[in-house]
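And now, chain A:
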Amino acid sequence: MNVVWEWDKAFEVLPVLLSGFFQVTLLVTVLSTVIAAVLGLVIAIVRRSAPRPIGRVVGFVVDFIRMTPIVVQLLFAYYAFLNVSPIVIGIAVFGIHYSTYMAEVYRAGIDSVPESQWEATTALSMSRYRIWTAVVVPQALRATAPALGNYAISMFKDTPFLLTIGVVEMVQAGLIFGGNNFKYLEAITIAGVIFLLASYPTSLLIGRLEKRLAFSN
Partner candidate 1 sequence: MADNFDALLNALPLILEGLIITLQLTVGGAILAMATAVVLGVLAQQDNILLRGFARVIIEFFRGTSLVVQLFWLFFVLPQFGLSFPAMAVGIAALGLNYGAYGAEIVRGSINSVPAGQWEATTALSLSKLQGMRRVIFPQAWALMIPSLSNLLVHLLKGTAIVSFITMADLTFRIDQLRVDTNTFFAYGVGLVLYFLIAYVLTLAMNALEARAKHKLGRGVSLPEALNLRSADTGVTSSTKEHV
Partner candidate 2 sequence: MEKRYGDNVVLRGLNFDVAKGDRVTLIGPSGSGKTTILRLVMTLEEAEGGYIFVDGEPLTHEERGGARVEMKGSHKHRLRQRIGMVFQQFNLFPNMTVMQNIIEAPVHVLGMSKKAAIAKAEGLLEQVGLADKAHSHPLELSGGQQQRVAIARALAMDPEILLLDEVTSALDPEIVGEVLGILRHIAETTDITMLIVTHEMQFARDVSNRVLMFDGGRIIEEATPEVMFSNPQHERTQSFLQAVLGNPMVEAAE
(Lines give C-alpha, C1' and ligand atoms only; values in the text may rest on other atoms or scores of the structure.)
Protein backbone atom coordinates (compact mmCIF):
# COMPACT_ATOMS: atom_id res chain seq x y z
CA MET A 1 0.00 0.00 0.00
CA ASN A 2 1.12 3.48 -0.67
CA VAL A 3 0.09 5.71 2.13
CA VAL A 4 1.93 8.97 2.44
CA TRP A 5 1.63 12.00 4.62
CA GLU A 6 -0.71 14.49 2.96
CA TRP A 7 -0.13 18.04 4.08
CA ASP A 8 -3.49 19.30 2.81
CA LYS A 9 -5.24 16.71 4.96
CA ALA A 10 -3.07 17.75 7.85
CA PHE A 11 -4.02 21.40 7.47
CA GLU A 12 -7.63 20.44 7.05
CA VAL A 13 -7.76 18.41 10.25
CA LEU A 14 -5.70 20.78 12.38
CA PRO A 15 -8.51 23.27 13.11
CA VAL A 16 -10.86 20.39 13.88
CA LEU A 17 -8.41 19.00 16.41
CA LEU A 18 -7.64 22.38 17.90
CA SER A 19 -11.28 23.16 18.42
CA GLY A 20 -11.74 19.81 20.18
CA PHE A 21 -8.61 20.58 22.17
CA PHE A 22 -9.67 23.99 23.43
CA GLN A 23 -13.41 23.40 23.74
CA VAL A 24 -13.28 20.03 25.45
CA THR A 25 -9.84 18.63 26.30
CA LEU A 26 -8.49 21.76 27.95
CA LEU A 27 -11.81 22.74 29.49
CA VAL A 28 -12.26 19.34 31.13
CA THR A 29 -8.65 19.26 32.30
CA VAL A 30 -8.86 22.66 33.97
CA LEU A 31 -12.27 22.26 35.61
CA SER A 32 -11.61 18.69 36.72
CA THR A 33 -8.27 19.71 38.18
CA VAL A 34 -9.99 22.37 40.26
CA ILE A 35 -12.59 19.87 41.48
CA ALA A 36 -9.93 17.25 42.20
CA ALA A 37 -7.74 19.73 44.06
CA VAL A 38 -10.56 20.94 46.31
CA LEU A 39 -12.30 17.60 46.83
CA GLY A 40 -8.98 15.88 47.43
CA LEU A 41 -8.21 18.30 50.24
CA VAL A 42 -11.63 17.75 51.79
CA ILE A 43 -11.12 13.98 51.68
CA ALA A 44 -7.68 14.28 53.23
CA ILE A 45 -8.94 16.44 56.07
CA VAL A 46 -11.97 14.23 56.72
CA ARG A 47 -9.77 11.14 56.81
CA ARG A 48 -7.44 12.78 59.27
CA SER A 49 -9.92 14.45 61.58
CA ALA A 50 -13.20 12.53 61.35
CA PRO A 51 -14.01 9.75 63.85
CA ARG A 52 -12.34 6.44 63.03
CA PRO A 53 -15.32 4.57 61.48
CA ILE A 54 -16.14 7.45 59.15
CA GLY A 55 -12.51 7.75 58.17
CA ARG A 56 -12.44 4.03 57.42
CA VAL A 57 -15.51 4.20 55.19
CA VAL A 58 -14.20 7.23 53.33
CA GLY A 59 -10.90 5.43 52.97
CA PHE A 60 -12.54 2.40 51.39
CA VAL A 61 -14.61 4.49 48.98
CA VAL A 62 -11.49 6.39 47.96
CA ASP A 63 -9.56 3.16 47.34
CA PHE A 64 -12.49 1.75 45.40
CA ILE A 65 -12.71 4.74 43.10
CA ARG A 66 -8.96 4.91 42.63
CA MET A 67 -8.60 1.25 41.78
CA THR A 68 -11.38 0.97 39.21
CA PRO A 69 -11.23 2.20 35.61
CA ILE A 70 -12.29 5.74 34.87
CA VAL A 71 -13.84 4.41 31.66
CA VAL A 72 -16.28 2.25 33.62
CA GLN A 73 -17.00 5.11 36.00
CA LEU A 74 -17.73 7.40 33.04
CA LEU A 75 -20.15 4.88 31.52
CA PHE A 76 -21.81 4.30 34.88
CA ALA A 77 -22.38 8.00 35.52
CA TYR A 78 -23.45 8.56 31.94
CA TYR A 79 -26.23 5.98 32.11
CA ALA A 80 -27.17 6.85 35.67
CA PHE A 81 -27.70 10.52 34.77
CA LEU A 82 -28.95 10.36 31.22
CA ASN A 83 -30.45 13.82 31.43
CA VAL A 84 -27.11 15.42 32.32
CA SER A 85 -24.87 16.60 29.50
CA PRO A 86 -22.00 14.13 28.88
CA ILE A 87 -19.37 16.81 29.17
CA VAL A 88 -20.62 17.71 32.64
CA ILE A 89 -20.53 14.01 33.53
CA GLY A 90 -17.00 13.88 32.22
CA ILE A 91 -15.84 16.87 34.25
CA ALA A 92 -17.41 15.47 37.42
CA VAL A 93 -16.06 11.92 36.98
CA PHE A 94 -12.55 13.09 36.14
CA GLY A 95 -12.65 15.47 39.08
CA ILE A 96 -13.81 12.81 41.52
CA HIS A 97 -11.49 10.09 40.18
CA TYR A 98 -8.41 12.25 40.44
CA SER A 99 -9.45 13.68 43.80
CA THR A 100 -8.67 10.24 45.22
CA TYR A 101 -5.08 10.58 44.01
CA MET A 102 -4.78 14.13 45.18
CA ALA A 103 -6.15 13.18 48.59
CA GLU A 104 -3.15 10.86 48.97
CA VAL A 105 -0.84 13.69 48.04
CA TYR A 106 -2.42 16.00 50.60
CA ARG A 107 -2.35 13.27 53.19
CA ALA A 108 1.39 12.92 52.80
CA GLY A 109 1.66 16.71 52.91
CA ILE A 110 -0.35 16.88 56.13
CA ASP A 111 1.71 14.07 57.63
CA SER A 112 4.83 16.04 56.84
CA VAL A 113 3.73 18.92 59.08
CA PRO A 114 5.83 18.34 62.20
CA GLU A 115 4.18 17.12 65.38
CA SER A 116 5.54 20.20 67.13
CA GLN A 117 3.26 22.37 65.01
CA TRP A 118 0.20 20.50 66.26
CA GLU A 119 1.47 20.81 69.79
CA ALA A 120 1.90 24.53 69.33
CA THR A 121 -1.72 24.92 68.19
CA THR A 122 -2.83 23.07 71.31
CA ALA A 123 -0.64 25.27 73.47
CA LEU A 124 -2.29 28.32 71.90
CA SER A 125 -5.79 26.83 72.36
CA MET A 126 -6.54 27.43 68.68
CA SER A 127 -9.90 26.42 67.26
CA ARG A 128 -10.06 23.42 64.96
CA TYR A 129 -10.92 25.67 62.06
CA ARG A 130 -7.96 27.94 62.69
CA ILE A 131 -5.64 24.97 63.18
CA TRP A 132 -6.42 23.70 59.71
CA THR A 133 -6.73 26.97 57.82
CA ALA A 134 -3.99 28.97 59.49
CA VAL A 135 -1.37 26.35 60.35
CA VAL A 136 -1.66 22.90 58.79
CA VAL A 137 -3.04 23.44 55.29
CA PRO A 138 -0.69 26.31 54.36
CA GLN A 139 2.32 24.23 55.39
CA ALA A 140 1.04 21.01 53.86
CA LEU A 141 0.09 22.61 50.56
CA ARG A 142 3.47 23.96 49.54
CA ALA A 143 5.15 20.63 48.92
CA THR A 144 2.12 19.20 47.16
CA ALA A 145 2.05 21.62 44.21
CA PRO A 146 4.32 19.59 41.87
CA ALA A 147 2.47 16.31 42.49
CA LEU A 148 -0.86 18.02 41.83
CA GLY A 149 0.58 19.45 38.62
CA ASN A 150 1.71 16.01 37.53
CA TYR A 151 -1.72 14.57 38.15
CA ALA A 152 -3.24 17.38 36.11
CA ILE A 153 -1.02 16.29 33.22
CA SER A 154 -2.08 12.67 33.70
CA MET A 155 -5.69 13.74 33.60
CA PHE A 156 -5.00 15.74 30.47
CA LYS A 157 -3.68 12.63 28.74
CA ASP A 158 -6.64 10.60 30.01
CA THR A 159 -9.24 12.93 28.48
CA PRO A 160 -9.61 10.80 25.32
CA PHE A 161 -11.42 8.29 27.55
CA LEU A 162 -14.31 10.74 27.22
CA LEU A 163 -15.04 9.30 23.80
CA THR A 164 -16.59 6.30 25.56
CA ILE A 165 -19.53 8.54 26.52
CA GLY A 166 -19.68 10.28 23.16
CA VAL A 167 -17.94 13.51 24.07
CA VAL A 168 -16.13 14.78 21.01
CA GLU A 169 -12.78 15.76 22.45
CA MET A 170 -9.66 16.11 20.34
CA VAL A 171 -8.99 12.42 19.59
CA GLN A 172 -12.62 11.62 18.87
CA ALA A 173 -12.77 14.63 16.55
CA GLY A 174 -9.72 13.21 14.79
CA LEU A 175 -11.26 9.75 14.53
CA ILE A 176 -14.43 11.15 12.98
CA PHE A 177 -12.41 13.13 10.50
CA GLY A 178 -10.32 10.05 9.74
CA GLY A 179 -13.40 7.91 9.21
CA ASN A 180 -14.94 10.42 6.84
CA ASN A 181 -11.75 10.71 4.80
CA PHE A 182 -10.75 7.04 4.96
CA LYS A 183 -7.40 8.21 6.26
CA TYR A 184 -6.34 8.31 9.91
CA LEU A 185 -2.62 9.02 9.61
CA GLU A 186 -2.67 12.81 9.80
CA ALA A 187 -5.49 13.17 12.33
CA ILE A 188 -4.19 10.72 14.92
CA THR A 189 -0.55 11.67 14.48
CA ILE A 190 -1.26 15.36 14.95
CA ALA A 191 -3.45 14.63 17.97
CA GLY A 192 -0.46 12.83 19.51
CA VAL A 193 1.87 15.69 18.66
CA ILE A 194 -0.49 18.18 20.30
CA PHE A 195 -0.54 16.08 23.46
CA LEU A 196 3.22 15.94 23.45
CA LEU A 197 3.65 19.66 22.78
CA ALA A 198 1.28 20.55 25.60
CA SER A 199 2.37 18.05 28.23
CA TYR A 200 6.14 17.87 27.84
CA PRO A 201 6.94 21.55 28.48
CA THR A 202 4.44 21.58 31.34
CA SER A 203 6.07 18.63 33.02
CA LEU A 204 9.49 20.28 32.58
CA LEU A 205 8.14 23.37 34.36
CA ILE A 206 6.73 21.22 37.14
CA GLY A 207 10.06 19.44 37.48
CA ARG A 208 11.72 22.83 37.93
CA LEU A 209 9.18 23.88 40.51
CA GLU A 210 9.81 20.63 42.33
CA LYS A 211 13.56 21.30 42.42
CA ARG A 212 13.02 24.88 43.62
CA LEU A 213 10.71 23.75 46.42
CA ALA A 214 13.15 21.03 47.40
CA PHE A 215 15.97 23.56 47.69
CA SER A 216 13.99 26.20 49.54
CA ASN A 217 12.94 23.71 52.18
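Keep this in mind: contacts are C-beta pairs under 8 Å (C-beta built on N, C-alpha and C of every residue); 3 or more make two chains touch, one makes a residue touch a chain; residues count from 1.
Keep in mind how these were chosen: all candidates are chains of the complex that A comes from, given by their letters.
These numbers come from a predicted model, not from an experiment.
Candidates 1 or 2 all belong to this complex, yet only 1 touches chain A.
Against candidate 1, in their complex, chain A makes its touches with residues 1, 3, 63-64, 67-73, 75-76, 79-80, 104-105, 107-109, 112, 143-144, 146-147, 150-151, 153-154, 157-158, 160-161, 163-164, 171, 175, 178, 183-185, 188-189, 191-193, 195-196, 199-200, 203, 207, 210.
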